[in-house]
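The other protein chains are all here in position, but one chain of the complex has been omitted.
By letter and in written order, the chains are A and B; residue numbering begins at 1 in each of them.
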Amino acid sequence: MVEKVLMKGNEAIGEAALRAGCRYYFAYPITPQSELPEFMARELPKRGGVFLQAESEIASVNMVYGAAACGARAMTSSSSPGFSLKQEGISYLAAAELPCLLVNVQRGGPGLGTILPGQADYFQATKGGGHGDYRLLVLAPDSVQEMYDFTLLGFALADQYRMPALLLADGALGQMMEAVKLEGEPKPAPDKPWAVAGRRGREKLNVVQTLALDRDELEAHNRALQDKYALVRRNEVRYEALQTEDADLVLVAYGISARVAKSAMAKARAKGLKVGVFRPITLFPFPEEALFALAKQTNAFLVAEMSCGQMLEDVERVTCCQKPVHFYGRTGGHLTNVEELLERIEQIMAGKAVR
Amino acid sequence: MEHEVMFAGFGGQGVLLAGRMLVYAGMLAGKEVSWMPSYGPEMRGGTASCSTVISDEPIGCPVVTKPSAMVVMNEPSLERFERTVRQGGVLIINSSLVKQKAARSDIRTYYVPMNDLAESCGDLHLANMVALGALVEATQAVPEAFLQQAITKHFAGKPEVAKKEWRAVALGGGCVAEARCAGRR
Partner (left out) sequence: MGEKLYAITEGLQDTPMHYCPGCHHGVIHRLVAEVITEMGLLDKTILVEPVGCSVFAHNYFKVDAVQAAHGRAPAVATGVKRVRPDAVVFTYQGDGDLAAIGCAEIVHAAMRGERFTTIFVNNAIYGMTGGQMAPTTLEGQVTTTSPDGRKVSHAGAPIRMPEMLATLDGAKYAARVAVNTPANIKKAKAAIKEAFSCQLRGDGFSIVEVLSACPTGWGMTPVAADQFIGERMVQRFPLGVIKAEVEADGT
């Protein structure tokens, strides 16, 4: 049996990355994720890997681009303002279909915002973020254990679909410690015959590039990307549904806010209120069908997130106006709050809520 | 049963480590645990604090806003956190540094001379372990045996250090136990 260890979320990502065979990590310091580069700086050299503190977020994501082009499992991490800077490189990674793991330990924005937790990078994470038509495979952990598990999963899915995966966490998950079981075998990296290496006797040249000045060529490439994303939508949707079967009201929340929603659900149930929780685990692909189906059986939704209403738009979109969608959000570094959420639940269920 | 415990003090007083030891012991006892530091501007110079939760149920929010028990190791922390303690909760004050008394009467308050007791163990840096001992004695948040195990494991390879740390824990616990007995009399 694997013993549990007490670990910070940021460090759990690092542990899992090492276990996944990631030996190349490039990043720039930013609160609240700096424990991750610090961990990698300590641990990677011991395992023959390379930790490099880059001159900028832009450089670090491009170093990942170079390493991933060589077929290596590589990663970078940052927090909101830094992650915005990486968007250029992420667009190129997506265009060149280079697998890698990206980590955004979100803080409150916009601008420099705060170093305290936030969830307001949802649009950026799930709708593209940089220029062009592309998506990332976005995993949203809600515990330190999942920080670990989804790092392993993220590397595997990135390789499987040849696309960047994003672990979307927040400052609370990054900073907090919980008990973690360091287990689970990572999928080994598949062969990457497309990787650049120098020809080494190969007749065909391997070229990683993203420019297509020919209209038809670029459109075909875009269609191929979309086909891939369709496949991801079919195969990789992950979510957690708790007590939704008989729920009159379903709370929809991801990440740290999902924990708060679960606490609120327990308190509401104790008061006899039929409340359930729906937690998207993959934010792309978003669990569209499951939520659409849920809309047929429940009476209303309440979206809780640390933003002014970003995932809210997806919940509204996929439930197609079947049932009212209410919203509770906190920003500025405030976490969503159990008592406030419970109050909203009671208002809604008493029919007093104004949308 | 859920314990939501906060430790607060100056940066350097070891409040983060005290919290970590508590949740480490909780984890060894098979409980759900979380530890969350305050981070940000207050990390440097001013007040440092951490939230810990020890529970039989999965933990929701790791940030404690209404602690069931609160340890304050300096005066600014008392001013800031006294009012947050839950009714009927526990407040433990480092009376070596905090000369003020608690204003509230709806909570159980213990005065523990943490710095003095630490110095009597030969190291002022043990004040956080004195605080931890006092907290565990006052709340029974974790069984003593697991706390001892946590300290032994944390200082694995340094049995002498572990011994000193444990002595400080015992002194803190003893101080609370004594106060409780005095209260009964």
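Following the convention adopted for this analysis, a contact is a pair of C-beta atoms (placed from the backbone, for glycine too) under 8 Å apart; a residue touches a chain by one contact, two chains touch by 3 or more.
These figures come from a predicted structure and were not determined experimentally.
Undergrad: Out of all the chains shown, which come into contact with the hidden one?
TA: A
Undergrad: Touch as defined at the start, partner being the missing chain; which of A:V208, A:V237 or A:V318 qualifies?
TA: Of all options in A:V208, A:V237 or A:V318, contact with the hidden chain holds for A:V208.
Undergrad: May I ask which residue of A:A12, A:A27 or A:A69 touches the chain that does not appear here?
TA: Of the candidates A:A12, A:A27 or A:A69, A:A69 is in touch with the missing chain.
Undergrad: For the full complex, which residue in A:M40, A:A54 or A:V138 touches the chain that was left out?
TA: Answering carefully, the residue with contact to the hidden chain is A:A54.
Undergrad: Spell out, residue by residue, where the missing chain touches chain A.
TA: Residue positions of chain A that touch the missing chain: 24, 26, 50, 52, 54-56, 58-60, 62-72, 74, 88-89, 92, 196-201, 205-211.
Convention: only the chains that are shown with their structure count from here on.
Undergrad: Given the complex with chain B, which residues does chain A contribute to the contact?
TA: It is residues 4, 6, 31-32, 114-116, 171-172, 175-179, 256, 259-260, 262-264, 266, 335-338 of chain A that touch chain B.
Undergrad: Please output the residues of chain B touching chain A within their complex, sorted ascending.
TA: 20, 23-24, 27, 32-37, 39-40, 57-63, 65
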